[in-house]
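Would you mind keeping the following structure in view while I ask a few things?
Here the complex is missing a single protein chain, while all its other protein chains stay put.
And now, chain A:
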Amino acid sequence: MSLREGEVRIPSGCAISGIMNRKGYLFSGHDIIQSIALMHDRSNGLGGGFAAYGIYPDYADHYAIHMFYEDSFCREETELFINDHFNVEVGGRIPTRKVSSITEAPIIWRYFVQPKAEKVMEMDLEEDEYVARLVMQINAKFPGSFVVSSGKNMGAFKGVGYPEDIGEFYKLDSYKGYLWTAHGRFPTNTPGWWGGAHPFTLLDWSIVHNGEISSYDANRRYIEMFGYKCTLQTDTEVITYLFDLLLRKQGLPLKAVVTAMAAPLWSNIERLAPEERELVKAIRTVYSPLLVNGPFSIILGSRKGFVALNDRIKLRALVAAEKDDFIYVASEESAIREICSNPDRLWSVAGGEPVIGLLEGVEEL
C-alpha cells in the first residue's frame, strides 16, 4: 500500500485559481470550475479542490465542520466527540452527484455547530482557539476521520480526481459564494487519499498552493514550538499554520506577515528609508524561521478576503486581474481570460508582492 500524507512527504506541482467579488455579491461555482478546468494539464487527476466563502448564509454564525470518514464506525466515534464539545444545529451528508471518474469517495458529512459555552469557559480559550484545538485533536486522534474545513459561512470541497470533476461531484454550481479558490494537484506519487488534496484549511483560513518549499522543515520546527502539529507533512499545512500564528494568534498586520514569509532581499532592505528599513529589518530578524523559501504561489482565503503571494524570487507563475468589482488570480493568464475575456487590468504578480483582495469596508485579513 502506498503511504498517505503524514506518513511520507510528497512533493507536488499544481494549478491554482481564485475569484472574489469585493462587494460581497454571491455567484455560483461555475466560473471557478471553468477557470481551473482550463489548466487541466497542470494537474494529474490525483487531487482537486475548492474553498468557497459566503455559501452558508443561513448558518453564518455557526462553524461549518466538513468531515471525511473512512467508514461509519469512524463517523460514530467522532460524532460522540463532536457532540461532547459542540452543540450541533444540523448535521448530514454533503450532497454529491455521481461522476464516473470519481471513485472511492469517503463518507462526506457536514455539521453546523456552536462550541459548548461551558467547555470553552472551562478551557479558558477564545472560541476560535477552542475550535482550532479540537480540529487538530480530531485529525491527530481519530484515525479514519479528517476535518476538511471548520470555518464560518465557508467550506472546502476536495478529493482525488481532476478539479473540474471534483466540482461536478460536489455540485458546486449550486452553491453561491463571494470568494472561490481552486486547486488542481500534480503529486509525484499516488497517495490516493482525499484528505491530502487541497485546499488545506483551519477555521476561516484556506490555502491553495502551488510549489514545493525548500524551507519546509525550518518552518515546521519553528511553528511546532507554538503548539501546532504538522501531521500531514505538507507545505500547505505548514503555510496555513504560519498564517494562523501570525494573523490570528499574534495579530500582525497582513503587510508584516507578507514581509516575514516572502522577505525582501537584504540588498533591497538597505535601500529603504530609515524608518521603514528598521521595521522590515526587525521583521526579518525576528521571523526569519518563517521565511518561506523555494518556489511557491499561494492563495490564502478568509472570510474577509484573500491574499495571493509568490515566493520572493518568483519561481512560480502567478497572474492577477481586475474587472469591475471582481478580482482574479491564477497560475496562468488563460485561466483568467477563460472566464473574464476583457479585464480592466491584468498583471503578472512580482515575487514577494502580495495581491490583496479585501471585502469592501474591511481593512485587515
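Going forward, contacts are C-beta pairs under 8 Å (C-beta built on N, C-alpha and C of every residue); 3 or more make two chains touch, one makes a residue touch a chain; residues count from 1.
The rule is simple: contacts and distances are computed from a predicted model.
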Report summary line: Out of "glutamate synthase (NADPH)", "Phosphonate ABC transporter ATP-binding protein", "Chemotaxis protein methyltransferase CheR" or "Polar amino acid transport system permease protein", the chain not pictured bears the UniProt name "glutamate synthase (NADPH)"
Requested in this report: For the chain that's not shown, point to the residue among A:S72, A:N87 or A:S288 touching it.
Outcome: A:S288
Query - Touching the absent chain when the full complex is considered, from A:E76, A:E122 or A:E224 - result: A:E224
Report summary line: Sole touch to the unshown chain from A:Y111, A:Y130 or A:Y216: residue A:Y216
Query - Residue of A:Q250, A:S334 or A:S348 in touch with the missing chain, whole complex considered - result: A:Q250
Report summary line: On chain A, the omitted chain is touched by residues 9, 11-13, 188, 211-218, 221-222, 224-226, 250, 252-253, 256, 263, 265-267, 275, 278-279, 282-283, 285-289, 291-295, 312-313, 315
